[in-house]
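Apart from one protein chain that is not included, each protein chain of the complex appears where it belongs.
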Amino acid sequence: MSTILIAIIVLAVLAAVFGALLGFASVKFHVEGNPIVDQVNDLLPQTQCGQCGYPGCKPYAEAIADGDKINKCPPGGESTIQALADLLGVEPEPLDAEHGAEKDVPLVAVIREDECIGCTKCIQACPVDAILGSAKQMHTVIADECTGCDLCVEPCPVDCIDMVPVTTDKSNWYWQAPTSGVELIATDRRSVPAEGHA
Amino acid sequence: MSQLIQLFDFDGGIHPPENKHQSNHRPIRKAPLPDELVLPLHQHIGAPSKPVVSTGDTVLKGQIIAEPEGFVSAPLHAPTSGIVKALELRQVPHASGLSELCIVIEPDGKDTWIERQSLRSELGLSDADALPADEVVERIRNCGIAGLGGAGFPTAVKLHTGDHNIDTLILNGAECEPYITADDMLMREHATEVIRGAVILQGVLTAQRCLIGVEDNKPEAIEALKRAVSDNPEANGVLVVTIPTKYPSGGEKQLIQILTGKEVPSGGIPASLGIVCQNVATAAAIADAVDHGLPLISRITTVTGDAVRDKGNWEVLFGTPVSHLLNLSGYRAQKRERVVMGGPMMGFALPTTELPVVKTTNCLLAPTEKELPTNNMAMACIRCGMCADACPADLLPQQLYWFSKAQELDKAEQHNLFDCIECGACSYVCPSEIPLVQYYRHSKGAIREERAAAEKAEHARIRYEARIERQEREKAEKEAKRKARAEATAKAQDAKKAAAAKKAEAPAADPSSSNKPSDKPAAAPSVAAAGKPDPNSLERLKKKLDSAESRLEKARQRLSEAEAEGSEKVPAIREALEAQQAKALEAKAAYEAARNPQPESPAPVGTKPDPNSLERLKKKWDSAESRLEKAKQRLSEAEAEGSEKVDAIREAFETQKAKAAETKLAYESALNPAPVQQATSPEPVAEATPKPDPQSLERLKKKWDSAESRLEKAKQRLSEAEEAGSDKVEAIREALEAQQAKAIETKAAYEAALNPKPAPTEASEADKAPEINNKPDPNSPERLKKKWDSAESRLEKAKQRLSEAEAAGSDKVEAIREAMLAQQAKAAETKAAYEAACAPSLSSFTETEESQPETADVDPELEKLKRKVLAQKDRVEKARERLNMAREEGLGSVEALERALNKQIEKLADLEAQTSSAGEA
Partner (left out) sequence: MALLTLSSPHTRGTNRTSRIMATVALATLPGLAVMTWLFGYGTLINTALAIVTALLSEAIVLKMRRYPVSFFLKDNTALVTGLLLGLALPPLAPWWITVFATAFSIVFAKQIYGGIGNNPFNPAMVGYALVLISFPVQMTTNWAISFQVSGQDVASFSDTLSMIFASAPGMADAYTGATPLDQYKHLIGQQTSEQVLQASTFNGWLNGGWEWVNLAFLAGGLFLLARKIITWHIPISMLVALAVCSLVLGWDADAYTPVTLHMLSGATMLGAFFIATDPVSASTTPTGKIIYGAGIGILVYLIRTWGAYPDAVAFAVLLMNFTAPFIDAYTQPRSYGHKKAKRGLKSGDQ
């Protein structure tokens, strides 16, 4: 009888001690956690293009936090899906084609200015206020601010907005990864590389 | 002079064959003028300079042709006198081979200098005076001096050391790269200038000492410098230090480590250690700039390599084509042709020789394949670690290589990828011939790109949030304004009411105990025994009717809009519409009930025919209340959803509220003064009224008038909105059109009533009923005919408006065209309805009922597509016109327009295909 009692008491004391320890630790080492929505939002490309079906990246981040799929962001593409999967601890899924395909080059909107009639529709459509102009005045895109979401293309009544690839200049050009060399062969391949002259 | 300082060593490093003897045996030669000089605007680190000359300008040697843009930038000077031939994109000497804006100068051969003077004479100082530091820095900046060692960092910027206290100036004369002898020759031939520059720099920086580090493979240069130091009385703080030859001792960080034993913190600048490092050539250029006012327009460049016969150093004007220099040196093209700008370790191979010499071009190396074999196929990394032994930055190149290859950029960064100076020592020693540096360059670029993307995303997020916030604020402001307006009008109305009540009180000595300023219809009739129908109440009712009608119209419009958009709000809007319809009906009934009995019995019992019977009013109130409830609900829903419709809905809600209050008031006032009478006979009257009602001309006239006035108002509103550039313009215009249509209709009704006196009841019936409520009674052919006619006339008008707008080149064309198309569709619809009604069928009622939904249902998609096709055709037409116009006028935009046209045509074809396929389906 007394052994059982002792056991119970010991267990209770232990529980109390560890409970107190845990409680202390949770207060002492409390981490001001970045809310999951913000973390998700940080991973999204912030194009605010709405291709995911939500009116912006933040709403989609909220939806993801509420359990929506992570593969609805074409601008982010596979890398974003991978990052989200890592963050949320879920399996990465292939990009949902329903929402569009990943673009291989970043685009920027350009208004053919001589055709612009100044209807301001694109200005209203731009989620990041990257288009300048006023009614009946020619509009122009601030290329640096443009996220390439192409939301302005549709509303344009005269179709004077083009999505063009971002131009490369000295400031954003960089070397390609080397392509020649046996050491690049990661897996067996069909074509036999040329014999070296070693 | 023996060395007085302790030397240190840096880790790693290699000893590649020096190959300097080929080019350091002959004195520096001056390169003759080429046919044209191409000056890229971006020869330095920082922002490109901004051209201040234009094509055709004549420039003198040393004249500024481009000014710095921003702090980290440098101006550009004409290297010789001549004419600015062009300002255009040219390929620039950069590993990317990209094109940038360049100023092309055609030399006139005279080489005429602009006026230039030393800083001392410019400031009017005597030889004894010390040169003010800021003036010197300004002069250095104005002379366009940028680091001549290879990076091209604007020197003046480097001299702004901020809070850092500089104690050591280091002049870099190491020139550790194989083959290059430009600095070597400069130090031999221009040692005096180098020392003079050192003295000037030392003065500017107030550095206690100046160390000139020269590798021990340049004994002549060391000798010359030492002589120059002893010749210059001011140079007592200058020390020429011989350092062991080891690549890359000429790297800024490595030289600092050799001379001081200190390491520049990662990501930091030497100034934080109290050190400023400059190239010897830069120092010489500074001496020239300060003492002689010579801007930086030329440099010494080594031309070497076995593919040139005549190796040596040239003093070259910037902008001189590489091919010009190579030809001067007896260049023989090789099978695997390579021309490297810079040295073999860090230089980059030029894509073509038609590139200019720029501020950073210290060497042109044209090697033969035998001399510098191109890489064999890279083999696998065997992790031998030789690269790590060679790395002067103590990195683990093989790890960086693995990470770079696997695109594990974060790990590469963790392994200090950005401390790599790309010296190439690792690649040099790699037994597997792996192009390590290229991997690092790629990874660095990829990381930078990623960073930029992240930055941009962050920026976009901020802008997006700001936009959302702004929109919300605007909405709130609008709401506040609207509320204020509503309050003002309510106040005004109250005031009016009070006035009216006073008036009513005065003449009639109203016995009603109500002390409220009640001009409510219920109260009035009791007073208005005088014989004339109470104008007040009648008017009120009329107004009410009108407003109900207009609201109905509006609601209908909204519905059709919503349907066109395929909005999810359609059912809700339809509900609202029905409510409105009911209300309009009610209002009409009330109005007529009030109006009717008057002509018949000018002196009625007064109370009896009161249309505003208590019950009726109660009912009205109730329904208003319920509608208010509904509206409230809708509003809260919309708010919860954050719908953009919130505003509109709120407005509707507000009016509902007002209405509810009104009806309540009416009810209460009716309840108060005459609680008994009301019970008697209002209902039969009310019910009887609509049917036998003979539409008086007057009524129609009035209606027409009011429609006209409303039209007027709407027009005014539209023009106001247009002026303000409001985004509501479209909506207002549509409303205007609706008003117009109504005006026409009422006019037609009026005229119809005026003209065909026979069967007035019928006409009025036909006229009236449908107006109140279209749906339950789309009946008589006449009415349909009329409807059709009016639709036709509206269409006509719309067309006219469209052509007007097109002629005027208005930007509203599109909208107008859409409206026109809508009209067209409507006209077709009404026509169909009319024809159906005219057809043999007696029960036109059911038929039209059926046919209408049918036409609508036939295929709304198809209908839409067809409409789109029409619109698209129009657009094509328009584009073609524009193109023709542009062609006629020879505008530059022809091409763009052509493209646009093609695009439009493509779209049209697309749409047509869609339509036909939809049609088949």
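Going in written order, the chains are labelled A and B, and every chain counts its residues from 1.
Methods note: a residue touches a chain if its C-beta (ideal position, glycine included) is under 8 Å from a C-beta of that chain, and two chains touch if they have at least 3 such contacts.
Keep in mind that this is a model prediction, so the values were computed, not measured.
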{"item": "Selected residue (touches chain absent from view) among B:178, B:213, B:250 or B:356", "value": "B:178"}
{"item": "Options B:168, B:217, B:438 or B:656, residue touching the unrepresented chain", "value": "B:438"}
{"item": "Hidden partner chain, touching residue among B:53, B:381 or B:900", "value": "B:381"}
{"item": "Residue ranges of chain B at the interface with the undisplayed chain", "value": "10-11, 14, 16-17, 95, 97, 178, 253, 257, 263-268, 333, 336-340, 342, 344-354, 365, 367, 372-375, 377, 379-386, 388-389, 392-396, 398-399, 410-411, 414-416, 419, 422, 424, 427-433, 435, 437-438, 441"}
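Here, only the chains that are shown with their structure count from here on.
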{"item": "Length of the line joining the C-alpha centres of chain A and chain B, rounded to whole Å", "value": "20"}
{"item": "Contact footprint of chain B on chain A as seen in their complex", "value": "41, 44-48, 56-58, 112, 114-115, 117-120, 124, 127-130, 134-136, 145, 147, 157-160, 168-170, 172-178, 180-184, 193-194, 196-198"}
{"item": "Of all residues in chain B, those that touch chain A in their complex", "value": "42, 92, 94-96, 98, 100, 376-381, 404-405, 432, 434-435, 438-439, 441-442, 444-446, 448-449, 452-453, 456-461, 463-468, 725, 727, 811, 814, 875, 882, 891, 893, 896-897, 900, 903-904, 907"}
